[in-house]
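So that we are looking at the same thing, I have put the structure below in structure tokens.
All protein chains but one are shown at their positions in the complex.
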Amino acid sequence: MIISWLANPDRFSKVFAPVRPWVAGLSLILFAWGLYLCFASPEDYQQGDTVRIMYIHVPAAWMALFTYLVMGVASFFGLIFRHALADAAAKAAAPIGAVFTALALITGSLWGKPMWGTWWEWDGRMTSVLVLFLFYIGYIALHASIEDEQRAAKSTAILALIGLINLPIIKFSVDWWNTLHQGASVFRPDGPTVAPAMLWPLLVMALAYKALFVWLWLIRIDTEILSRKYNGLRARLGFREGGA
Amino acid sequence: MALSLVVDALSLKKGYRHLIHDLSFSVAPGECVALTGANGVGKTTLLRTLAGFIRPDGGHVRYAGGVDPEGSVAAQAHYLGHAEALSPGRLAGAELDFQRAFLGGTAAGQAEAIRRLNLSPLLELETRMLSAGQKRRLSCARLIMARRPVWLLDEPMSPLDTEHRAKLAELMQGHLSEGGLIVCAVHDALPFEVRELRLTAPAMEAVYG
Partner (left out) sequence: MTPPSPSLALLKRDLGLSLARGGGPVLAAGFYLTLMAMVPLSLGPEAQTLSKIAPGLTWLCLALASLLSLERLFERDYEDGVFDLLRTGPLALEWVAFLKCLAQWLGTGLILSLMTPVVMILLGAPVGVAGWALVAALIGSFSFALIGGAGASLTLGSRKGGVLIALLVLPFYVPPVIFGAGLMQAFVTGAPVFQALSLLSAYGLFALALGPIAMGAALRSALN
């Protein structure tokens, strides 16, 4: 079982340390390529140049959701199999996801100004992403407020799972509340409706974001493992000095 | 009533480091084990694990030969911790009534507990008015109100005065003679024969594994 073999924190650090620079390089190359494509792609006949915001905004919004999904899955494994590594992975993903979500909100707002004439439009999607951002904030705040590392991991894992179950419901309720927004237009059962010239840069950018996420995530997991080790040893020393 | 406790290769972690590593022992019916050891060595954590409050990180805690094999560990045991499980604003009598109803005790048992622990002067007082020793006496009432084979006691004697220490020792001996078992964290020796289990910190190599 490769997964249980890797689940040992020390082994994980050793195996993935050399992988990290490659992922970083991949991310850089993809970003360079993607950004080139963004500016090389034709402007939209309606939106003009502002359509280029989409290449930053849409992948960020995807990543916001994707990262939450990653957090949910890691939390699930942490909760069921009580793996220290899964806890670390979930905790490590949260701030990255929060930043992606904030980026999606900010670029969405920037895009909204020329498109809709307002910085913020209370449409279903924007509102759902805002709630997702609140989820991330709640997760991070809860983690920070519980001192016992293991308890914090457990409580936040439960929160992440409740959130994961609730996300579709909240999305539905917000859509129900406001049906006045454009439908999702890239992945539809009847095929993409975005012109291929726009789809390419979008996909390259999406991959670049993914690689960036993996890179940052690996660094943060490793940091988490090290800090736990440090805390464990320090507590141990304290016990030696104070207790014996 | 005859229930024995088997602890097999138990490992407990505090945070992500080991507190107790590979601990095995067993307690037979009618036996009292006194847990001793330095502060912070894991006596309370071990007791709470025996009560089923904490899931072991390795090994097993088993209660063998129970009257009710379906019942959970917790429902076979009384756990008396540092906190007395009393709400400060409620009357001592009301708390006793609640504990009896909740734990499935009998009215006769409640009367016996009140008599043996000399609780009748306390019943009309709010529990926040009681001293530490009085609160502990109130907590001990549930040992008698609802009979259970396993008593897990965390330094039960410490707040009690001499007279009530003797009373509690008497209750514990009575419980043992009926075939019950006791695991008890102590600092001072108990006034009857017990088996001592001394906890020590695990070796450095086992701390982070």
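Order of writing sets the chain letters: A and B. Residues in each chain are counted from 1.
In the analysis below, a residue touches a chain if its C-beta (ideal position, glycine included) is under 8 Å from a C-beta of that chain, and two chains touch if they have at least 3 such contacts.
Everything numeric in this text was worked out from a predicted model, so none of it was measured.
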item	value
Hidden partner chain, touching residue among A:V19, A:A141 or A:L226	A:A141
From A:M115, A:I170 or A:I219, residue that would touch the chain that is not displayed	A:I170
Those residues of chain B which, in the complete complex, touch the missing chain	48, 51-55, 74-75, 77-79, 81-90, 94, 97-104, 106-107, 142
Chain not shown, touching residues in chain A	79, 131, 134-135, 137-138, 141-142, 145-147, 151, 154-155, 158-159, 162, 165-166, 169-170, 172-174, 176-177
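As a working rule, only the chains that are shown with their structure count from here on.
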item	value
Distance between the centres, which are taken as Cα means, of chain B and chain A, whole angstrom	47
